[in-house]
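Only one protein chain is missing from this complex, and each of the others stays in its spot.
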Amino acid sequence: MLENEKLIRLALEEDIGHGDLTTGSLIDRDRVAQAVILAKESMVLAGLHMAQQVFIALDPAMSFESVFQDGAEIDKRDEILMATGKLRALLSGERTALNFLQRLSGIATLTRQYVNEVAGSNVRLTDTRKTIPGWRRLEKYAVKVGGAYNHRFGLYDGILIKDNHIVAYGGISEAVARVRKSCPHLLRVEVEVSGLNQVKEALESGVDIIMLDNMDLNEIKRAVNVIDGRALIEVSGGITRDTLAEIANTGIDIISVGALTHSARAVDISMRVIV
Amino acid sequence: MLENEKLIRLALEEDIGHGDLTTGSLIDRDRVAQAVILAKESMVLAGLHMAQQVFIALDPAMSFESVFQDGAEIDKRDEILMATGKLRALLSGERTALNFLQRLSGIATLTRQYVNEVAGSNVRLTDTRKTIPGWRRLEKYAVKVGGAYNHRFGLYDGILIKDNHIVAYGGISEAVARVRKSCPHLLRVEVEVSGLNQVKEALESGVDIIMLDNMDLNEIKRAVNVIDGRALIEVSGGITRDTLAEIANTGIDIISVGALTHSARAVDISMRVIV
Amino acid sequence: MLENEKLIRLALEEDIGHGDLTTGSLIDRDRVAQAVILAKESMVLAGLHMAQQVFIALDPAMSFESVFQDGAEIDKRDEILMATGKLRALLSGERTALNFLQRLSGIATLTRQYVNEVAGSNVRLTDTRKTIPGWRRLEKYAVKVGGAYNHRFGLYDGILIKDNHIVAYGGISEAVARVRKSCPHLLRVEVEVSGLNQVKEALESGVDIIMLDNMDLNEIKRAVNVIDGRALIEVSGGITRDTLAEIANTGIDIISVGALTHSARAVDISMRVIV
Amino acid sequence: MLENEKLIRLALEEDIGHGDLTTGSLIDRDRVAQAVILAKESMVLAGLHMAQQVFIALDPAMSFESVFQDGAEIDKRDEILMATGKLRALLSGERTALNFLQRLSGIATLTRQYVNEVAGSNVRLTDTRKTIPGWRRLEKYAVKVGGAYNHRFGLYDGILIKDNHIVAYGGISEAVARVRKSCPHLLRVEVEVSGLNQVKEALESGVDIIMLDNMDLNEIKRAVNVIDGRALIEVSGGITRDTLAEIANTGIDIISVGALTHSARAVDISMRVIV
Amino acid sequence: MLENEKLIRLALEEDIGHGDLTTGSLIDRDRVAQAVILAKESMVLAGLHMAQQVFIALDPAMSFESVFQDGAEIDKRDEILMATGKLRALLSGERTALNFLQRLSGIATLTRQYVNEVAGSNVRLTDTRKTIPGWRRLEKYAVKVGGAYNHRFGLYDGILIKDNHIVAYGGISEAVARVRKSCPHLLRVEVEVSGLNQVKEALESGVDIIMLDNMDLNEIKRAVNVIDGRALIEVSGGITRDTLAEIANTGIDIISVGALTHSARAVDISMRVIV
Partner (left out) sequence: MLENEKLIRLALEEDIGHGDLTTGSLIDRDRVAQAVILAKESMVLAGLHMAQQVFIALDPAMSFESVFQDGAEIDKRDEILMATGKLRALLSGERTALNFLQRLSGIATLTRQYVNEVAGSNVRLTDTRKTIPGWRRLEKYAVKVGGAYNHRFGLYDGILIKDNHIVAYGGISEAVARVRKSCPHLLRVEVEVSGLNQVKEALESGVDIIMLDNMDLNEIKRAVNVIDGRALIEVSGGITRDTLAEIANTGIDIISVGALTHSARAVDISMRVIV
């Protein structure tokens, strides 16, 4: 919460700097008005509180009305938010508020599409750490709004032995044993594997979760057979919306998709002042 | 430069937090290694210095080799950067370095594609303020690397009278006159118009630049005729890569495209440790 | 606005540190009182909001009455502000509040004197970048309160090719052409010249504004003749209040005066507690 | 030291912001050059390290030569500092470096003039807390460079019972007794008085230092007689350079002068690039 | 006050980070509840405002009831504070609020025990600079709540010539003379000595306060005789609660005890939610 506040102040400083020259010249300091924020395409809404906090940072007395909450599916031309307050605050905050809303709703919208592909299966769809530096908490929030789950937030709250670790350390079993010995008891251990041989080595190491990296459908199916419920299975890499449903039905537990954050485009939202 | 440093520290804190549990457990503190950063698709490179600074923040003695510089067109499988230093720094910094590189190169790559569409014309392609909050300077840097130009950086370094200003203030001529009177003498004045009537009103106000907002090709052509060199002409809104060339050949001066930043997807880049 | 808040917190930390030992020892924590801020000389008032925010930072319930606003011409012995709140806050904030008010009113007062010298002419009087590091926005605000205009705020919001640039780059025409090609289209280009030859070179380069640096009255007049309306003319350097009016009547457009900020002295203001 | 660094970064961000458009366009990134910083009038130098640190912040490899140190008396046309490094850093840092140097040398120069007036007496000349918010440490440093002494730095490192305290608390004797009881044993207690009656009351309270506020020469002499060595005597208020020597010879111990900081004007210093 | 706020934000970020996973999963966002903070042992209370500010940072509408104030002597099972507000804020803030309260009350409790040992004497018990980095103001506040006095806060608000200074400078008399000449006139000068010879040298130097370092009872008595009221006497080092009273009755003025802060253990306090 405190972190969001810092990012909003940073964003306003970045956009307004020493002053909004156009608005400051044209609009009287005390004039009050309304503005409506409008969906220009259908979307899943995320970040309403960020948009509101942007305006509040510029006018603490700003008030809001909305029939929607984060997570709502919104149609083109829906009124997302009505804001009433200082006209200068509305005009100077417009772009920053929209930039938050468009990015976060973009992620939630894309996530919802992926989530719908695996609906009906028991598979958990998660994000990755492929996020915009400085935005991880916000982007992972939007992923949850979209209906998916969060993977670890960083290198500090989850153990994941990746290919580079194995290359450097020299063997899955030894790596798992060593990590297990030192890691906090509240954490499970996951290992990334790229072939059936590694799947077997991982299984024997007693790891809790096995990540199948960039395997095709057949390999995944064989891995599921081999693992046979003795570890949770995560699939990652090379997944598109088209292949999602089929992969979800192989008996695996988790699919992690970097595209939810690294390839989400902004949805189209605009603001109109009412006088 | 100082701001980049702050963002890198923020990004590392966000990803590493109280410690990289996996790497900290597996890799000896003083072990030195090499890692190569690889293009997994063709791209225009941007952000090499950010990736390097990420690793340097974790190991001040990290050294680098590269045959490329920002702006280079890179092929799939090209080696973007070879880094030599503490293995822990390489592994703990990997994701953050790649997140910077993938986002910035994504913007530069998309921008280059747009720039190529208007090659041969005298039109200047620019970005907008539709950027990730906290990333404006970096994203505008990537746009320049891609070959386009920067529009204003914020509300403080350029006068642009937009539709909401006109609605609120009540008339283009009056608005232009008022802004002209108070704005710093080093700045030009631009006004956004949405129809030919407004084009004429803008022209008569003596404004320096007229932005044609969301007009179709025919309207643009008529506006060019009316303006007839008496103001610079910027076109914005509803532009796709397909329509770009045609618009560029109407005699206008500037095309601004929000998609360069708000819809760029990350390009695919990975890191491989060498032991 | 956010930046002012930071400076106020910095200033209070600087003055109060680990505690106001005298006030903390003598005054009960909850005692409420009034204090009046008084002009000890005539002045143009600037910075009233800063003084108020200082007291509010120490007592959020502090309330204020004043018949004046920034820009008012105030006489010796006028009551600038009446503040009611915690007596500890009044005593601990006194010096910091006065330090803001005295410096900003000092600048506004000096500026008003210069502005009055050019009253009746069409010349625009502006400040420069010769400000106290960390105080640029505040000092430029005080200049506007005094009735003058702001020049650029920094190196980022205006193009000004100075003597050192020309020495380093090697020619006005080439420099203007190169800057024009890359600079944002919302910015004009200004060049500093120190003799008639350079005036002519600048004119031919098609620059928007020509700054006559440290020229005497005769040179200025000849330059005005040569330029003949083909560029805006700014005069800078070696200007005193005595020469201001004469220069203003030569047909130039802008006079920039560093003294408005770098040589303003604090005006005399004091606070008296009422019990 | 750390605080100076913060102020320099703040100052550079304030002046350069998202980039020095003129220099960035005209000067190649790697070009190296020299620049000389020149006195345009005679002065006492102060702040050389601040100017150097400004350039170093922009180019860590910047090197310097100077025959002067802070405190030196410098003549018009003297070369204060020769800097060698990236030309971009020289040009982009010029104004900020000069702003520090001009303000601090301005204070040192004015202080030296005051100090010279009391030379030969045993009186200690000190500054006050009438400083630019955010600059107290720097300005008090410049005062010492000029040859005077520092009074307390803030409300936390010295006990001074002022007129408003006495009005609010109700009596010098009681106030001194109460402060003495609670104040740290490493601190003396000073009280401000405005007439002979108060001088006597202060003396009886056993206070360590008595500040004579805004008294004329005759009153000061009578106070010195009354106090007769039983407390240190500080004189403050209404002192000009003309009256300084006479006051210094009355047998008092300390003269504090707000003008050293609140009315110092910037001295004239410029920079010339050498190619 | 501003500094406390920063420490509270830092503490909450440290404990809550990207979210309280347990509470966020189990407790509805808007549910309101009460919680009582309970003493699990007898103690002197300190830090009530810090605990309250922790909860307020998480729920600005949190309200409190308490019959105690800082400094109160509290019994086991006493209800220290009743808080009413968002249940999420109560549960997420619990540990941080208690950590502040337990540490500060621990210091106040230990201090009160030491203070009671010297009750009836005129000796002033003080803390030292042996505090947790980042916590000096808070810990010195707790010492005052416990009934003792503060020594200097840092190296900036008191002159204390220690053994290492004397070793390095080469003689007490010269050191005292040199410091006296340059130190602000509001400060006294103290010197640390370790034997009777040094006591005599210190006395002759005219120092204000003499610190007897690590002397035994007999040495202290002899030093008191020698000094005979010509300087204040501080005793420091090697003092335990057992020897405190005896030392206090030797005629010295001040005893400084590092243990008040560096060896205080947290007192036992817990929180119980009421539903």
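Going by the order they are written in, the chains are A, B, C, D and E; count residues from 1 in each one.
Definition applied: a contact is a pair of C-beta atoms (placed from the backbone, for glycine too) under 8 Å apart; a residue touches a chain by one contact, two chains touch by 3 or more.
On a predicted model such as this, the values are computed, not experimentally measured, just so you know.
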Contacts of the hidden chain among displayed chains: A, B, D, E
Contact with the hidden chain (one of A:L38, A:A177, A:L232 or A:A245): A:L232
Residue among E:V179, E:L212, E:I233 or E:I254 touching the omitted chain: E:V179
Absent-chain contact - pick from A:H18, A:R136 or A:H151: A:H151
Hidden partner chain, residues of chain A it touches: 124, 126, 149-153, 156-160, 182, 184-188, 190, 209, 232, 234, 253-254
Touching residues on chain E - with respect to the absent chain: 7-8, 10-11, 14-23, 25-27, 33, 35, 87, 91-92, 94-96, 98-100, 102-103, 129-137, 153-162, 164-165, 167-169, 175, 178-179, 182-184, 187, 262-263, 265-266, 271-273, 275
Residues belonging to chain B that touch the chain removed from view: 9, 12-13, 17-19, 57-58
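One rule holds in what follows: only the chains that are shown with their structure count from here on.
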Of all other chains, the one whose Cα centre sits farthest from chain D: A
Approximate Å spacing (C-alpha centroids) for the pair chain A, chain B: 22
Chain B and chain E: spacing of chain centres that average the CA atoms, whole Å: 53
Residue list for chain D, restricted to those that touch at least two other chains: 17-18, 153, 156-160, 182, 184, 187
